[in-house]
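A single protein chain has been omitted from the complex, and every remaining protein chain is retained in its original position.
So, chain A:
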Amino acid sequence: MATFKDFRNNIKPNWCPGCGDFSVQAAIQRAAANVGLEPHELVVVSGIGCSGRISGYINSYGFHGVHGRALPIAQGVKMANRDLTVIAAGGDGDGFAIGMGHTIHAIRRNIDITYIVMDNQIYGLTKGQTSPRSEVGFKTKSTPQGSVEPALSIMEMALTAGATFVAQSFSSDLKELTQLIEEGMKHKGFSLINVFSPCVTYNKVNTYDWFKDNLTSLSSIEGYDPSNREMAMQTLMKHKGLVTGLIYQNKERKSYQDLVPGYSEKPLTEADLTISKEKFEQLVAEFM
């Protein structure tokens, strides 16, 4: 059986020392081993940005696509071969700005993949511009007087879009993050895991210390029930979205692949590409 070391390759990430993304990479590798995967059974599809490079740093199949489109590519992979475990990964700009349309629709479509967002509230690779997760007043190169646009409440948005698995974590908490990714991979449907992954170079506000001071673990809230969508919404609003843990999970709703009529139970990659002469003639006769 593979261990987390089998999911390591010999490429040295080009992230800045101290970047939160290192822990996310480690958590994916551990989670993959913990759920019993072999490296060739995993596909990591990533977007563009610092975090998008993650698909190249894991010893598995990896697809580094175009900016904002990790989710449709990942859904295509899963639709083609449902036996593969598919993780999509990217940053907050990738998923919540340029790719937001896909994020909402991947959530409501509920294809069985896991989406991990490395949320650092800033654009890193383009050297420090505001992101849809930056708070009002946040000063960046593109908002020198401070951002006037409010940050998106991503977790609330996911709940209203019909998410069946919503979790949030902090890159410093490798244990919790690994466990949430494992649960996401096991979840039958789309799982969204937003990870606060500090940018040590460009974000001097939302630092490791800032998160330590401001995050509330859901495990510390007495009676918190992740199957209760209303409670999830109220808790998020009360804590301005700054909570960690499994926020919401709906185990009842089936995944897209299990709902769509006629869709093969075997991977489509194994489907016969030819059609029989008899079937062809039937199809042709319909036009006569």
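Keep this in mind: a residue touches a chain if its C-beta (ideal position, glycine included) is under 8 Å from a C-beta of that chain, and two chains touch if they have at least 3 such contacts; residues count from 1.
Keep this in mind: contacts and distances are computed from a predicted model.
Name of the non-displayed chain as stated in its UniProt record, restricted to "2-oxoglutarate ferredoxin oxidoreductase subunit alpha", "Menaquinol:cytochrome c reductase cytochrome b subunit", "DsbE family thiol:disulfide interchange protein" or "Integral membrane protein": "2-oxoglutarate ferredoxin oxidoreductase subunit alpha".
Contact with the undisplayed chain is limited, among A:4, A:63, A:208 or A:224, to A:63. Touch with the chain omitted from the figure is made, among A:20, A:49 or A:72, by A:72. Interface with the hidden chain, as seen from chain A, comprises residues 8-11, 38-41, 43, 45, 48, 55-56, 59-66, 69, 71-77, 79-81, 83-84, 101-102, 104-105, 109, 260-264, 266-269, 271-275, 277, 280-281, 283-284, 287-288.
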